[in-house]
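Mind having a look at this structure? Questions to follow.
In this view, the complex is presented without one of its protein chains, the others remaining in place.
For clarity, chains are labelled A, B and C in written order, and residue numbers in each chain start from 1.
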Amino acid sequence: MCERYVESVRHSHELGIQIIEAREQSVRAVMPWQERLVGNPDTNMIHGGAIFAFLDQLGGLANALRVFPTFEITPTIDFRIDHLRAPTPGAAIIGEAECYRLSEHVAFVRLEAWAEGAEEPIATGMATYMRMKVPNAGTVVAP
Amino acid sequence: MCERYVESVRHSHELGIQIIEAREQSVRAVMPWQERLVGNPDTNMIHGGAIFAFLDQLGGLANALRVFPTFEITPTIDFRIDHLRAPTPGAAIIGEAECYRLSEHVAFVRLEAWAEGAEEPIATGMATYMRMKVPNAGTVVAP
Amino acid sequence: MCERYVESVRHSHELGIQIIEAREQSVRAVMPWQERLVGNPDTNMIHGGAIFAFLDQLGGLANALRVFPTFEITPTIDFRIDHLRAPTPGAAIIGEAECYRLSEHVAFVRLEAWAEGAEEPIATGMATYMRMKVPNAGTVVAP
Partner (left out) sequence: MCERYVESVRHSHELGIQIIEAREQSVRAVMPWQERLVGNPDTNMIHGGAIFAFLDQLGGLANALRVFPTFEITPTIDFRIDHLRAPTPGAAIIGEAECYRLSEHVAFVRLEAWAEGAEEPIATGMATYMRMKVPNAGTVVAP
């Protein structure tokens, strides 16, 4: 399910997102280092905008896991990201998102990102997403 | 100064950011529609991650204008973005950032984005940036 | 309508909130200085918690004005406040809230606070509120 989700979003595909582990309400994935995700060639670090986009995608994925096997579209309402450290130059980014609360209309998600191989996070986030049921979508079935 | 700033950040360059107007503490710019900024080919709308990256760049630029002609690096501390509406399919995005408060160490910025040709904003933001003086940078001089 | 709203919320009443001006989607009010709102008696400044509570109330009020004459309850989803400056010691706080976007389920609000007599804001905010229709509430009628 996660892989099809990532495939279905061109931007996720461009970011090269690969799922590491999917759980009941959380997901962990990697965004490999790519030259075109670098903000400043002098530093070789992945740009903050790519890290945001990566985490925002993971938030949507955590929501999908939480409501699985039903299907909802969950556009982002608002997203806060805190930048804690510069990522390691040349390193891939690991991200994690957890949908820790589902109210009637809102999914609440917390997020975290690390440079691969480093212990301390480079970014943390908190976001809310709107739950939109897809009429007649039924449940997700295996292909 | 703004154009050199945009040129110097590869990610800004990839986003195709073009400055419309630079003022004392604010900046307005456009991010033209590009196929590779589209999240979902069915909708043709620019992806939220690109809009975030665009606004985050404009925030840094507003800070640079506010402290001009001195020079500072202002990495993002934290950034909140609210998504108000889906952008018009196929439309460029206009963005505006204002550095409305400069404390000793922190620059406070408010941001807004519109789809070109539409009146209502698609996103609003609030962010803080860390002020880092560059030793021996002197002031920015005209080329 | 605003006055009854403020009266109906004990905490607003404790804060001493008085409406200055109500418009179609925004409201301006004052929270007079009171000794018990002071955080640190050495400074005589109103505490950040009281300023947050004041602005959060004004957000709910801006929402009520925006949907008037229909009636909705709008609990806060999330609220971001930025502290720009310390308030003037002994000064009342002026606050303003604008409900600048109403989506199907969410009200988006921006907020600002000043110390009375000062020009520069002490705090800015961005918040989202959940729209909850009250069954059988009808519309608000004059007393």
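Here is the rule we use: contacts are C-beta pairs under 8 Å (C-beta built on N, C-alpha and C of every residue); 3 or more make two chains touch, one makes a residue touch a chain.
What you see is a predicted model, and the numbers here were worked out from it, not measured in a lab.
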Missing-chain contact, candidates A:Arg23, A:Arg101 or A:Lys133, resolves to A:Arg101
Return the single residue from C:Ile81, C:Cys99 or C:Ala113 that touches the missing chain. C:Ile81
Just name the one of B:Arg23, B:Arg36, B:His105 or B:Lys133 that touches the chain not displayed here. B:His105
Interface with the undisplayed chain - residues on chain B: 77-78, 80, 103, 105-106, 126, 128, 130
Where chain C meets the left-out chain, the residues are 8-11, 14-15, 36-41, 47-50, 52-54, 56-57, 75-83, 86
Can you name the residues of chain A that touch the chain not displayed here? 80, 82, 84-85, 100-101, 103, 108, 110, 120-121, 124, 126, 128
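Here, only the chains that are shown with their structure count from here on.
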Far-end chain from chain C, centres as C-alpha averages: A
I'd like the Å distance between the centres of chain B and chain C, where a centre is the mean of that chain's Cα atoms. 29
Could you tell me the distance, in whole angstrom, between the mean C-alpha positions of chain A and chain B? 22
Provide the C-alpha centroid distance between chain A and chain C, rounded to the nearest whole angstrom. 34
Chain B: positions in contact with at least two other chains: 80, 82
